[in-house]
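Notes to accompany the following structure.
A single protein chain has been removed from this complex, and every other one stays in its place.
Take a look at chain A:
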Amino acid sequence: MSNYALIVIIVVYLSVLFYIAFFAEKKRQSKWVNNPYVYTLSLAVYCSAWTYYGSIGIAANSGINFLTIYLGPVIAAPLWIVLLRKIIRISKQHKISSIADFISLRYGNHRFLGALVTLICLFGTLPYISLQLKAVSETFEIMADETSYTSTYVIDDSTFYVALLLAVFATFFGTQNTDASEKHKGIIATVAFESVLKLLFFLIIGVYITFYLFDGTTDIYNQISTSANFKELTTVNGLEGGFNWFFTTALSFIAIFLLPRQFQVSVLENNREKHLKKAIWLFPLYLLLFNVFVIFIAWAGKLTFDASVNAEYYTLLLPLKNGNSFLATLVFLGGFSAVISMVVVSTLALSTMVSNNLIIPYGFLDKFIKNLPERNSKYIKTIRRISIFTIIIAAYFFYVSFSKELSLYSIGLISFVIISQLAPSFFIGLYWNRGSSKAAIIGMVAGLAVTIYTLVVPFILKAYTGTDDFVQYGLFNISSLKPYALFGIDFLSPPMHAFFWSMSINGLCYLTFSLTSKGNYRERNYAEMFVDSKNFTTLQDSALVWKGEAYVADIKNVLIRFLGEYRANRALKIFFTKYKLSPDTQLADARLINFSEKLLTGSIGSASAKILIASVVKEEQISLVEVLKILEESKETIVSNKVLIEKSEELSQLTSKLKDANDELITKDKQKDDFLDTVAHELKTPITGIRAATELLMDDDDDMPNDIKNQFLTNILQDSDRLGRLINNILDFEKLETGRLNLTISQLDIQQTIKKAVASTQHIAAKKGIQINVKNVHRFKIKYDEDRILQVLYNLLSNAIKFCEPETGTIEIDYKLGSTVLEISVSDNGKGIPPEDIDYIFDKFYQSQHQNTIKPEGSGLGLAITKQIIEKHNGKIWADKARKKGAKLVFTLPFN
């Protein structure tokens, strides 16, 4: 097949992937993207080119050892329900974006630890990625039928362009969000799709080779069983082989959790915990299917080709040898898809770590603190994109310079061993809260050093010097320091030997230092949260997730700023007494910080309290995650403050309404009191008169002159009448006000009624020398209750008489017809109504509120009763405000 045809196939395939990713991003909420099958298939990113090609190489050369790499995950799968679920929960709760984040957070958000984990992951994954590129390159060569061709220039090498394309893909779908804990649905969808493809194509080629090229499994078995090393290939090879089996299985058990790409798909991209339930049986099944034909393909290859052919590519070579280039292309695409998934997910995971745990905290943090949030997110994305490209290109150059010497299998194992250095602090730290950051760092560094000595150095030395001296004789010719046989342990394969020693030393360091050194409060807080993840929500509420140390004096200053000197001092005193601390304590501990935060929360809210307290702890120790968290939280605070302001405005409006209503109630209540007071007062006055006069008459020893006696009797009579009137008025008023008064309506002549009213007041007016004139003399018939209207007119007239000057006073009664009402007015030339009172004169006992200046000369109920009567007639009554001289009171009676 030609180079160009292959490139076209690759480009078409990549565009299909682009389309799938694009579609999945667009339908983020769709069932197609969010289901347990997609989740399980995405886990199959575990099966990289190593599985696709490498397994067959091992099966051909060293027998069934290839299975160990899948045994670990199969053993791990049932544990996921407990272990992985816990990890997922913690990660979701803390918005964890990578395994470096996870481990550093467990140890109190330790910046250096995060960076160290990142470096280990980079170190472990870069060769692994380059091994994938190697697979692409070599299969490309086989397919393009240019077996002898090796590019000398990067520009000529198609692998380089493939690498670039992968970088573009990872960048495009991997960095759409600043928040790296966001799900990458597009990438996950393509990974799931490719997992189907690679399995399908692998099964097809397996069936083709086993049943088409050969006569089924028995045929292959029978043929191979005659070969020389058959027993070696099909058994575990004694105790030593058993150790190798055991360690490789353990290694792959660790890898399924800790490989950055596995952590990415199984933890970070998990959107429902229940998907795990399907994954625990479906994923092992997937692995089983993948391995069904491995051994037969390997044997078939061995039977077909001689030893000089690279066994890893039997799947390609067998169909090609038989002229089936279509099947070969399928196999090539399957392998290619395994590569893409692995490279894209790995670089995505690594770039997040590199940006969040390496570059930003060590170079850009100051800048981020000063910048606007929008600019920050742009920066972060740019850093991740550059990281993706750098990682892939670095992997490419690693491939160019090293990996041509090594098999897929060996590089894969080296990667696993390096990554496994995270295991003690990861797994033990999940269940043991004593594990400290110091111990984690020492363990990792020691384990890594051992790995480098026993695995990496020999590999590099061999690559450069081409000799085996170092391996043969050890460092300084000390035999117990032989890199492949430290302290005489020489029965393990080099990777397993490295794994054994590094893990022993790493774990030992971790346990020892954890027991001897205690982490600071931050670490212990997080340790509690991780270990006791069921209660960690409450723990998180009470724990102070802040970095660095703070001085009591600084915290006190902050407290004073918000609580005042007195309260701050008192609070601190209480705190010190409660925890039996010396008042001279200089360094604040978690409890004090927690306590202060709670104190401040009361006045300024929790987010601001955190920021404030943060301002007095050592700033350099704040990690990016926290800074972003603060930015995010303060944004939320601003939003919620806005809501709060709105709410409080609403509230104060409500309050003022309530206050008004309350005032009204109080006024009403006071009015009621006043009413009763006034009634009592009004009743007491005539009673006092009656009592005094009666007493004097009774005690009279016959020297009281007769005219005085008569006058007293007259007074008694007057006061009794007054009392009677008052009581009637009160009863009237009460009846009117409660609406129990019924009018006796009849068709009457208003002129007649007015005449009657004038007649009944004439004598009082005459006494004061006041004139009453009726201006209108036309008869007019209208419906009303005559007694009540007479009462109204009588009240108005007597009021007018009251306020008129004697002798000069004149009163006029007039009426005119409106369109729907009859308007009757009573006006006088008296002192008039003060403008400030004009609105209140119809209130009951209005006068009583102005008793200091105006002595009530009636019951104080007259106008109130008048108003009630008019309103009962559906009329209106008012005082004419325009009148300058004297008062004019007007009322209306509707025609109907």
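Quick note on the criterion: a residue touches a chain if its C-beta (ideal position, glycine included) is under 8 Å from a C-beta of that chain, and two chains touch if they have at least 3 such contacts; residues count from 1.
Here, contacts and distances are computed from a predicted model.
**Q** Given the options "ABC transporter ATP-binding protein", "Succinyl-CoA:(R)-benzylsuccinate CoA-transferase subunit BbsF", "Glutamine transport system permease protein" or "Transcriptional regulator", which would UniProt use as the protein name of the unshown chain?
**A** UniProt lists the chain left out of the view as "Transcriptional regulator".
**Q** Check the options A:V196, A:A571 or A:I687 and report the residue that touches the missing chain.
**A** Spelled out, the listed residue whose C-beta touches the missing chain is A:I687.
**Q** Consider the whole complex, including the chain that is not shown, and state which of A:F66, A:F712 or A:F733 touches that chain.
**A** A:F712
**Q** Using the touch rule from the top, list residues of chain A that touch the missing partner.
**A** Interface with the chain not displayed, on the chain A side: 677, 680-681, 684-689, 691-693, 695-696, 699, 704, 708, 711-712, 715, 718-719, 851-855.
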